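Of the protein chains in this complex, all but one are displayed in their positions.
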Amino acid sequence: MKRELPLFLTAVIGLFMLLSFFVPHHLASVPANYLQQCAVIVVAFGYVLGGANALRVNLEGVAKRQLDWPYKLVLVVALVATVVVGLVDGRRWQDAGTTSMFLYNQLYSPMQATMFALLAFFIASAAFRAFRVRTVEAGLLAAAALIVMLGRVPVGDAITGWLPEPVRMSALQEWIMNVPQNAAKRAILMGAAMGVMATGLRVILGIERSYLGGTD
Amino acid sequence: MNMSQEFGVWVAALLTLFIFSFLYKDNPLYKFAEHLFVGVSAGYYIVLNFWTVVVPNLYDPLVRTFTGRDPMSGEAVAQAGGPFAASLGDYRGWLLLPGILGVLLFSRMIPRIEWLSRWSLAVIIGTYVGIKTTGFAQADLVAQVQGSLVPLWTGAWGSSLNAILFTVGLITSLLFFFYSREHKGTLGVLARTGIVFLMVSFGAGYGYTVMARLSLLIGRFQFLLEDWLGIR
Partner (left out) sequence: MSLTALERLDRRWIFLAVGLLVLGPLLRPLGLPLGTSAPVRQFHDTIAGIPDGSLVLVSCDFDPGGKPELVPMTKTALRQLWEKRCRLVITCLWVGGPGLVGETLESVADEFRAKGRPLEYGKDYVYLGFKAGYEAVMVLMGKGIAGAYPQDQRGNLVSTLPLMRNVRDYSSFVLLVSISAGYPGTKEWVQQVNLRFGLPMVSGCTAVSAPEYYPYLQSGQLSGLLGGMAGAAEYEKIRGEKGTATQGMDAQSLAHAFIALCIVAGNLVQWRKRRAAQS
């Protein structure tokens, strides 16, 4: 019953949410609205759980003096300090000038942006070391990539500006995006939609149970 | 050069350089910044969800319902019908249920009682299955099929050729994903044609991804040059 009842609940709620899409009557729309409100609140608790779990795992690492434990201590101190500061700052914690906003603007924001910026270097390195054209299909991929990369920025037209307009890089790039790329992306979109619908049906029918976790 | 005098900008710039130092090799400065980032992120997510969802969507309505007073101003609040007289958007005492489900999620941290969290997951999964299935069906299937039903002859040779090519590309790409039959004979030819369009689309995607990644680097350099060093 530890698995069957939650599965039954998923099926009932899933079917009800599907029904509420088609039935505008308040007997369907009010409970559906309530369920959406429940989902918003439970997801928020999920974020808190994620943070709490990060704290637990790293505290354990510090206590057991695991590899890199001084850095785990930095993580734990940063986490606890951010939470304490945020709670002390109160309901207006996001106002300009609060300590919480200092932590967000001068620590979180630049570090997150920089983590992503590292990818620019790796994509360049991978382009040289890993992008191999060994088949006709890979050649097509490479050709499309080169045209789009150069055509989307001013350098493409700077190189091909002497050609008639319909065959300049930017025009070719726009044609690729509007015709062949669009057709394939639409096919992928439609295929994925059918996949999502099938998966949804599997979840509602209880065939898909991996989200429950556990072994019992 | 007019370097910034603000302490916060220097902190941000130094942390930026600590992370960029990884490009030379992994080092203690990068590791420090990485762990600091994870700690601050996790703490920030906790605080954000507490003040933007748990308090306004759960705590405040429950306080109003069961004490009859607004938790911010302390003024009396009229609540006709009682604590469980819900209406659209005003669920009063019924919000105890998502509160309990939210707390039950934490049972995942204790192996002996982690099965309790399945109730919370059941509500989330059931709700999102309903929302996502209808959303995908309407916008990604029905509307896309509708958008594909365009006239093949538009009156001009150029756009007609594009329309035909688009339709051929769409059908052959869809056929490539049909795995119920082996890709031999006519189906094989059509599927291989579909691969051509798919490869072009992956190449275009790669080109756009390169643009995205480089933009992020440009953004960081703009910060270092303008906000920190005061150049430009």
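Letters A and B mark the chains in the order given here, with residues in each chain numbered from 1 onward.
Rule of thumb we're sticking to: a contact is a pair of C-beta atoms (placed from the backbone, for glycine too) under 8 Å apart; a residue touches a chain by one contact, two chains touch by 3 or more.
These figures come from a predicted structure and were not determined experimentally.
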TODO: Could you tell me which of A:L9, A:L59, A:V80 or A:A113 touches the chain that is not displayed?
DONE: A:A113
- [ ] Tell me where the left-out chain touches chain A, residue by residue.
- [x] 21, 29, 33, 36-37, 39-40, 43-44, 46-47, 91-92, 94-96, 101, 104-105, 108-110, 112-113, 115-116, 120-121, 123-125, 127-133, 142, 145-146, 149-150, 152-155, 157-158, 170, 174, 177-178, 181-182, 185-186, 189
TODO: Kindly note down the residues of chain B that lie in touch with the hidden chain.
DONE: 23-24, 41, 44-45, 48-49, 52-53, 56-57, 60-61, 72, 88-89, 127-128, 131-132, 135-136, 138-140, 143-144, 146-148, 201, 204-205, 208-212, 214-222, 225, 231-232
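Throughout what follows, only the chains that are shown with their structure count from here on.
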- [ ] Report the inter-chain centroid distance for chain A and chain B in whole angstrom, where each centroid is the mean of the CA atoms.
- [x] 4
Open item on the list: Show me the residue ranges of chain B that touch chain A in the complex, using the header's touch definition.
Closed with: 8-9, 11-13, 15-16, 19-20, 22-23, 31-55, 57-58, 72, 86-89, 91, 94-95, 97-99, 101-103, 105-106, 108-109, 114-115, 118-134, 136-137, 140-141, 144-145, 147-148, 162, 165-170, 173-174, 176-177, 194-211, 213-214, 216-217, 219-220, 223
